[in-house]
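Only one protein chain is missing from this complex, and each of the others stays in its spot.
Going by the order they are written in, the chains are A and B; count residues from 1 in each one.
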Amino acid sequence: METAHKRPNYILIWVYLAVLTAAELALAFELPISRNLKLLLLLFLAVWKAALVGLFFMHLKFERWNLRIMALIPLPLAVIFILAGMSEHIW
Amino acid sequence: MTQAAATVDQMLPPYPAERGLDVYNKKLGMWVFLASEVMFFAALIGTYVILRFGATGEWAKPGIVLNIKITAFNTFLLICSSVSMVKAYAAIQDGDPKKMRFWLLMTILGGATFVGIQVYEYIHLVEHGFVPSGVREGSELAALVANGTLPAATMGLYGSTFFTMTGFHGFHVTCGVISMTYLYLTKALPGKYSKQDYGGIETVGLYWHFVDLVWIILFTIVYLI
Partner (left out) sequence: MTSVAATAHGAHAHHDDRSFVRKYIFSTDHKIIGIQFLFVSLFFLLVGGLLAMQMRWQLGFPGQPMPGGGVLPETMAPGGVILPEYYIQLVTMHGTFMVFFAIMPLLVGVFANFLIPLKIGTHDMAFPRINMWSFWTFFIGGLIMLSSLFVPDGAARAGWTMYAPLSARHDYSGASIGQELWSVSIIFVGLSSILGSLNYITTIINNRAPGMTWFRMPLSVWSLFITAILGLLALPVLSGAAIMLLFDQTIGTHFFDPAAGGQALLWQHLFWFFGHPEVYILILPAMGMVSDIISNGSRKPIFGYHSMVFAIVAIAFLGWIVWGHHMFVSGMNPTLGSSFMVSTLVIAVPSAVKTFNWMGTMWRGNLRFHVPMLHAVAFVAMFVIGGLSGIFMAATPVDMQIHDTYFIVAHLHYVLFGGSLFALFGAIVYWYPKMFGRMMSERWGKVHFWLTFIFYNCTFFPMHITGMAGEMRRLYDPNQYTFLQPLQPIRVFISISAFLLFATQLIFFVNFWWNLWKGEKAPQNPWEDNGLEWSLPSPAPHGNWEKVPTVYRGPYEFSSPQSTEDYLPQYTKLPTDREPARAPVAGH
């Protein structure tokens, strides 16, 4: 069961998500920075937004550690697969 | 014991069992299902990354084929529907079914609008010549390929990956809208949810947030990069 916790401020999270989305759009189209840096920053922002949804809307922050692990297990598998596939093009 | 924990206990059955993950079956089942969904989208998104990374030749620049403005609005809409979903959940946790029904209805409308806009976008794209196999001969976009604005070599892959990823995401959103509508009509409206029993709302909520989460990733890597 969820540990005792104060309910998160969902509206505040919504504001964060809106701000991060705006930041992504600005980054993608307005800012004159190098392609690789842009890629990295955009991915970072996307992951941050995804984490906000996962931790606060899906309440993962307040669940037991083993449920969190279970939710996160697929991610390293996905990363391994993608990296292996990409490595075909760097030799 | 907090309010939340007390109500969760009442969603558990009266027969004794070993302590599991301290999460009732429906919710645990949904998390397990979402793990499989992550792998499914990992296959589709991974394919996109691998194909794009390995493509010889440029990829189309963002914003030329796809309409960023409408999609950015759509992204915002989906995020809003995620907020309304979690507010519905909070409402029923507090024992306010009326407020829960309001927010659930808002979520359904938000989701349905998202799908509607996506469908509109697809029709628009096909009309301009963007299809799963790439760019259609003689279309508006074919002219852009001819004058070099769009790279001929990778448009086939662009079409394949775009429609598959966003198509399956849209399919998942549609299933979510249908499920929520079903729950709204059969459980929420007749007042079957209460402070003691709101498992269905929490479970469908998890699915809905997941669908939003996948879109957050997709929007970035498909539309903005």
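Just so we're on the same page, a residue touches a chain if its C-beta (ideal position, glycine included) is under 8 Å from a C-beta of that chain, and two chains touch if they have at least 3 such contacts.
These numbers were taken from a predicted model, which means no experiment stands behind them.
J.: Return the single residue from B:29, B:116 or B:191 that touches the missing chain.
T.: Here the residue in touch with the unshown chain is B:29.
J.: Since one chain isn't shown, list which residues of chain B touch it in the complete complex.
T.: 9, 11-26, 28-29, 32-33, 35-37, 39-40, 42-44, 47, 50-51, 54-57, 131-134, 153-154, 156-157, 159-161, 163-164, 168
J.: Considering the whole complex, not just the chains shown, which residues of chain A touch the missing one?
T.: Spelled out for chain A, the touching residues are 73-74, 77, 80-81, 84-85, 87-88, 90-91.
The rule we apply is simple: only the chains that are shown with their structure count from here on.
J.: From the mean C-alpha coordinate of chain A to that of chain B, what's the distance rounded to whole Å?
T.: A distance of 15 Å separates the two centres.
J.: Under the touch definition given earlier, write down the residues of chain B that touch chain A in their complex.
T.: Against chain A, chain B makes touches at 1-2, 4-5, 8-9, 21-23, 28, 31-32, 34-35, 38-39, 42-43, 45-47, 49-50, 53-54, 62-63, 68, 72, 75-76, 79-80, 82-83, 85-87, 90, 205-206, 209-210, 212-213, 216-217, 219-221, 224-225.
J.: Could you please specify the touching residues of chain A with respect to chain B in the complex?
T.: On the chain A side, the touching residues are 1-2, 4-5, 7, 10-11, 13-14, 17-18, 21, 24-25, 27-29, 38-39, 42-43, 45-47, 49-50, 53-54, 57-58, 63-64, 66-67, 70-71, 73-75, 77-78, 81-82, 85-86, 88-89.
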